[in-house]
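Every protein chain except one is present and positioned as in the full complex.
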Amino acid sequence: MREHEQHEHIDGRHDRNDPAADAKLREGSMDLAAVRAKLQSKTGKQYWRTLEELAGDPEFEELLHREFPRQAPSEWEDSVDRRDFLKLMAASLTFAGLSGCGRTPEQYVVPYVKQPEGMVLGKPQFYATVMPFGADAIGLLVESHEGRPTKIEGNPDHPSSLGATNVFAQASVLNLYDPDRAQTVTKFGEIQTWSLFVDSAQAIAAEMKAANGAGFRMLTGIVTSPTLAAQIQSLLTLFPQAKWHQWEPAVGDGTREGAKLAFGSYLNTVYRPEKADVILSLDSDFLGSGPGHIRYAREFSRRRKLNGPTDTMNRLYVVEPTPSVTGATADHRLPLRASEVELFARALAAKLGLGGSAAIPPDAEKWLDAIAKDLQNHKGASLLVAGEQQPAEVHALVHAINATLGNVGTTLYYTEPVEAHPANHLESLRELCADIDAGKVETLLILGGNPVYNAPHDFDFASKIKFDEKKNRKPVKNTIHVSSHFDETAELCDWHVAESHYLETWGDARAFDGTVSVIQPLIAPLYHTHSAREALAAFGDKPGVSDYEVLRDRLKAANPSADFEKFWRKTLNDGLVAGSAFAPASANLKFSVASLVAAKTTPADDIEFLFRPDPCVYDGRFANNGWLQELPKPVTKLTWDNAALISPKTAEKLQLAHNVAWRGGEHGKIYSNVIDIALSNSKVTAAAWRLPGQADGVVVLPLGYGRKKAGYTGTNKGFNAYAVRTSDALWTASAPTSAIKKTGDDYPLACTQYHFSMEGRQILATGTLEEYRRNPNFANEHAELPPKELSLYKGEAEFPYNREKWAMAIDLNKCNGCNACVVACQSENNIPVVGKDQVMRGREMHWIRIDRYYEKAKSATNDPSSYDESLFNPPTFFQPVPCQQCENAPCEQVCPVGATAHSAEGLNDMTYNRCIGTRYCSNNCPYKVRRFNFLRFQDWETPQLKLLRNPEVTVRSRGVMEKCTYCVQRINNARIESEKLNAPIRDGAIVTACEQACPTEAIIFGNANDKESRVAKLKAQQRNYSLLGELNSRPRTTYLAAVRNPNPELESA
Amino acid sequence: MHLHRSHIYGVMGEFGDPEELIHAVQKIREAGYRRLDAYAPFPVEGLSEALGLKRNLVPAITLLGGLGGGLTGFLFQVWANVSSYPINIGGRPLNSWPAFIPVTFELTILGASLAAVFGMLALNGLPQPHHPVFNVHRFSHASSDRFFVCIESRDPKFHLADTARFLQSLHAHHVSEVSDD
Amino acid sequence: MAQIFHRSTNFIARFSVFSTLFLVGVALVAVLAVARSPYMTRQNISREQPVQFSHKHHVGDDGIDCRYCHTGVETSAVAGIPPTKTCMNCHSVLFNNAAYLEPIRESYRSDKSIQWVKVHRLADFVYFNHSIHVNKGVGCSSCHGQINQMPLVFQAHTLLMQWCVECHRNPEQVLRPKDQVFNMDWKAPDNQAEIGAKLREEYKIRTTAELTSCSTCHR
Partner (left out) sequence: MSAGQPPFDSPEIRRLTPVIGPGYTYGSVTDKISAIVLTRPTSLGWYVGFLIAFSLMGMLTVAVGWLIIKGVGIWGINIPIGWGFAIVNFVWWIGIGHAGTLISAILFLLNQKWRTSINRFAEAMTLFAVACAGIFPLIHTGRPWMAFYMFPYPSTMGLWPQFRSPLIWDVFAVSTYGTVSLMFWFVGLIPDLATLRDRAVKTPMKIIYGMLSMGWRGSARHWYRYQSAYLLLAGLATPLVLSVHSVISFDFSIAIVPGWHTTIFPPYFVAGAIYSGFAMVLTIAIPLRKVYGLEDFITMRHLDNMAKVMLATGLIVAYGYFMEFFMSSYSGNKFDVFLVQQRLHGPYAPFYYALILCNILLPQLLWSFKMRHNVAVLFIMSIVVNIGMWLERFVIVVISLTRDFVPSAWGRYSPTFWDWATFIGTMGMFVTLIFLFVRVLPAISIAEMRELVAETSEDEK
């Protein structure tokens, strides 16, 4: 990367009205190199004495302890620094009537010295790469502005993404620019050079060689990268005695072991939901998480598509202990405790004549019959999916049942494992710990991962690498940790190697179906970071080799072709090696249901504790990502914290309550009781959250929080569930009710939507397939649209929108609330993170929010005051709400300065630099989709975050209203390009960020005037309705009613 | 003679209450004096009639002010919205005249009020901090509890001695000459 | 009672009343004027540059086409300031040891960019796209003035929103035949009005309403 023109592109756009911004911009004339230099010399943040302190503000104490992510600099934390003085001066100047004359000083243009080939200044470039994630790799197209990756999109040609993305992929670009990343090699916390590390690695290797590598251990997570695997193998041949251990905290061994149990060998299962008419998920969130879930979600949603009343839909049954995205989408959802799910599986197997037997709860019985019948009626077109956290037995049973139903080869197929080295991770880690205790381990190389934080607590991994006071020695002589952050584990290791982000390195990974995908860097490492492979190579025989060469060599070897360069270019262009997906493998069952040992069950009145990866921070690796921390979790709508999720009934029993705070209230701050959970002779203190739809007697402890050394954003958020997670109860622990004790304290949780009742209003139209067939227009019958004559300006000509008429249709039948659109929007539109405190005040900035409603819920919220039966297993629906772009926009009429007005294409424009911040528009917006910069939420200081900004979108400053613009920057660019060719803008040429990210194709944008456009066709459907249409605001964004396809048998009962 | 006159502004008589004043004024006018003025601590009913004041421009000026303010207000709004920079605001017609009424109304009032006040001041020739009548020692009571009438030297019938005597005859409590320097 | 004020105060009082009104008026006008003045807009102010590059020489005398250096102008939002390489294309041979070109050579040697002073500046919330204007027959000189006569470039127009909108309202006044776009000496012919109208048809230029929508320039 080199200097280049238009430094504003780096600084991001800013609100002229903010002198602070101007000041920043002036200093900001920097280029990548400069920024990098700055970063590498960076020595942490300086703090300032705050004005509250001086002014003796009563809230001062509170303010001191306020949590603010670095991405959203605390408004309170550095109060009277230079910026604020500038602002104050500017203000006083203005009062003196002078600031009008204050002209901004010179700006400079910094062109390249030698401009890179093929780069056109001001035009973004897109590169294909993949993000490795567990046993999958998500294919991506990354947008780059003058060498800065700014936006992640899905790669349409990649099997695992098909052009869509998930929250993790979207947010991963923020990880790249995370100011808290480890920035260099350290030894005992002291900064070291890379070469020094390589030397000592070589020294260690030399010792090791003598002992044939005895005592040399490597610990990794799941590895799907053929290159990395090959390299590890070569090390293992170099050091025959060395061992490779694996530990992936949030992925169960059940999947692997289940296959082994069923087929005698590790096999990978690939589903084809598109081909299934009836799907039964046994505690599996296959639409929301796990390998291939993006693709599965899309395939599934294609079977939920309705063009008219005659169309058919698939049917989804979900049996699960705690509500998931998949469960919320289900036509029938049966809450069962995790242990009962296994019983259910056994009972189902028995019903389908596979032998065995199990006693299941009585109310599940009629379910069983109905499902069994439904499955049998759809042999070969049905699909059973077992949850990652379910034990091997359940997986084995599911394999067996799928086989008997003849689904193998139609709705699913088996392949050789995607993991380079499938193994039982728990055992692998147990072995490592045992060996360390036995003093067999000399050198431990930890590649990625954070075992000190996330290993089962009975292993007490910290003690395995920490200096042992008693014995006065270290259990392991050399410990090397390679990771992106200087985290809990890094702290205890001798060496820490700062790991490069996947956008900074060459590499490869296999997708869920085995497709070999290429990781291609978009930017040279921002800091002195290195890839895991490089770190590993330091111990090998040729340390110097670059990732690039290694990758090319391996590909050359694996794909002998006449013209390798051609192949290489194509591979880079596609982001994958064509045709490298695994072929279906034959799998024959080697097990009988009868042979299964009796399932281990939880006593009826015991509480079942479940450990689940968090939908936002996963296993904790995203803890320092502000976007994900502030992202409302799909079902609970909690941000910035995890909470112990408890069913209303159980909560009732334990007398656990919430109450709504006065500041923020339903839309922000909820006080919930704090509980002590004593589990497997350990204890954790958590906030309790009553979660409708959760199985009774189940407490879910989401993993990934309570980090002690995550970084500015992620440290000390929520509670650490790993603290009570033991090797013998990795996913399900059980204990008597007495394990839970109320501490009597309350803890404020930031919940963006506490109120889940529609109050009898038709906000989210829903119906069943029969209803739809009987009355296709059901969605439009509640509200009558006012006739056009009812107008003060009757007879006045309406504004014609002759050319383009931008509009959006959101199919509620497809949306599963996965949140991808929310993060995509945040990334595309430079939306700031505001921090927990501000979310609790109801000031989060997301331009598109996903409302979650419980249909038929009698009570409005789930605090004990209003709580009833309807919350035990409420039908759940999601509704994405961006700006509705009303034609009769109520917001526009009340703006005193015309800062929001209509464009000739019917867009509800928001002109930030005209806005003076009266907030009248927001008051008058019936949908409350407008967002206001109550404080200076944007971070104008942190240089990394400037690199992140999308130069196509103005960066808003304090006191300015903002909202969804239908990604007007994309519209304008597409319009300009088509205008140059004098060609009409074709349908699909403009894709909004939310639409592009959506795995289920629920959001469609286009020109409503073009009868052939997808959006026009959708709007022509009878399911199409306007939100609050009776207000005559005439929204351009409309919704298609959600239709569920329940099984009549279960409905009748 | 002429020189001598220029030093005299007029002759002033002082009276105890409104009735005396009005009576005096009537007498003075009957006597044919025209250039005279009366001074009172508050508006005395019937005094203006006695002085024969008729023309009053204030209402006319006020009306003009009001019309001016209102018309400019309305026309400006229409111009700004329809021709200066037409913008589609919430689908409302460019000339949404009903929405322009409030501002028009306020500006009408503003124009009228300004006209009324400044018109009045202008017609009264205020500000005028210096005035010959202030030379009269007892005139400070004119703003408290005494009533004065002043026959000005400009009056063709004016003759210092005679006029003074004439005032005496009207039972003025004091009669004093009003010098003009 | 004695006079408090001298006779003259009558005049002073009235005079001061009127003069205050007058001064207030003047002040208001002044503020509005300053906002439009070259002091604020930097109109017609040429700047010192690290290398006193003369457009007059290169464009006027040598007749180098704009696009030789400003490569992005037809395809991208930004016309682009040329990299040092572009200068060296010629100056590695011509005047290759002229002292005043040392900064160029230095930059090329040390691989450090030259920091040019930005002359044409738009606020950061304005999204101007060169390519669309050039492709729709708006010539360089319409906005930049006669660069070919500027030894040091200065800003020929105010670049105030008023000025932009003026043209977006009726583009006819500046539209030229495509082949004239890069002609610095182009002058509007007498029948520009009708030619402009014809060209507007031909170029399929959008309606004024569309061109003056907020989001046309602000995002």
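By letter and in written order, the chains are A, B and C; residue numbering begins at 1 in each of them.
The working rule: a residue touches a chain if its C-beta (ideal position, glycine included) is under 8 Å from a C-beta of that chain, and two chains touch if they have at least 3 such contacts.
Please read all numbers here as calculations on a predicted model, not as lab measurements.
Seen in the complete assembly, the chain not on display touches A, B, C.
Touch with the chain that is not drawn comes from one residue among A:373, A:590, A:708 or A:761, which is A:761.
For the chain missing from the display, the contacting residue among A:234, A:791 or A:893 is A:893, taking the whole complex into account. What chain B contributes to its contact with the hidden chain is residues 18, 37-44, 47-48, 51, 53, 56, 58-59, 62, 66, 76-77, 80-81, 84-85, 89-90, 92, 96, 99-100, 102-103, 105-107, 109-110, 112-114, 116-117, 119-121, 123-124, 126-131, 133-134, 139-145. Seen across the whole complex, the unshown chain contacts chain C at 1, 4-5, 10, 13, 32, 35-36, 158, 160-162, 165.
Where chain A meets the missing chain, the touching residues are 17, 51, 55, 57-59, 75, 79-80, 84, 87-88, 90-91, 94-95, 99, 660-668, 753, 755-761, 763, 838, 841-843, 849, 851-853, 860, 879, 881, 890, 893-898, 901, 914, 916-920, 922-924, 926-928, 930-936, 958-959, 1027-1028, 1031.
By definition in this document, only the chains that are shown with their structure count from here on.
Centre-to-centre separation of chain A and chain C, using mean CA positions: 46 Å. Put simply, the C-alpha centre of chain B and that of chain C have 58 angstrom between them. Residue numbers of chain B whose C-beta contacts span two or more other chains: 87-88. Within chain A, residues 901-904 each touch two or more of the remaining chains. On chain C, the positions that touch chain B within their shared complex are 1-10, 13-14, 17, 165, 209, 212, 214.
In the complex of the two chains, the chain A residues touching chain C come out as 2-3, 5-6, 8, 11, 13-16, 25, 29, 31, 97, 100-101, 103, 106-115, 120-123, 803, 901-905, 907, 909, 911-914, 952-954, 965, 968-969, 971-972, 976, 979-980, 982.
Put simply, chain B touches chain A in their complex at residues 87-93, 96, 98.
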